[in-house]
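To start, the structure under review is shown below, and the notes come after it.
Complex shown without one protein chain; remaining protein chains in place.
Then we have chain A:
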Amino acid sequence: MPNELKKIMLIDDNEIDLKINARIITLTKLFEEIIICQSGEESLDYLNKHMDNPEKLPNFILLDIQMPEMDGFDYLDHYKQLPATFTGSCPVAMLSSTLDFGDIKKAEANVYVVKLLKKPLMPMELAELINKKAP
């Protein structure tokens, strides 16, 4: 497990899923710290606020697709405008209960998205993804 992977950011409007996924990540010990955001806006505020403070920034983002107002794809449009020094070192995985082919294709076509994971979050799948995509 590379040392750089310390912080993961979870973005999801569903409090129960945030709770479940945070607990799964804690149990797997894949990350040291979890930053929880209940919306895309909250995440962008956080990232912009700490952009000059690298130790506050996440190394990995798990992003829900279906969220009110700013959905996962809208979020990615904002995300790509963040400094490349940050986005280049923080991969995004989408996490969704979708079975929609369109969503899956759209997610995997986005250069910032490493994979679309399906809910429920499987610890094995997350671990595989992190080991493979670790910078």
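Going forward, a contact is a pair of C-beta atoms (placed from the backbone, for glycine too) under 8 Å apart; a residue touches a chain by one contact, two chains touch by 3 or more; residues count from 1.
As a convention for this text, contacts and distances are computed from a predicted model.
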Protein name as given in UniProt for the chain not displayed, "Ferredoxin", "histidine kinase", "3-oxoadipate CoA-transferase subunit A" or "L-lactate dehydrogenase complex protein LldF": "histidine kinase"
Sole contact to the chain not displayed, among A:24, A:51, A:82 or A:127: A:24
Residue ranges of chain A at the interface with the undisplayed chain: 14, 16-17, 20-21, 23-24, 27, 66, 97-101, 119-123
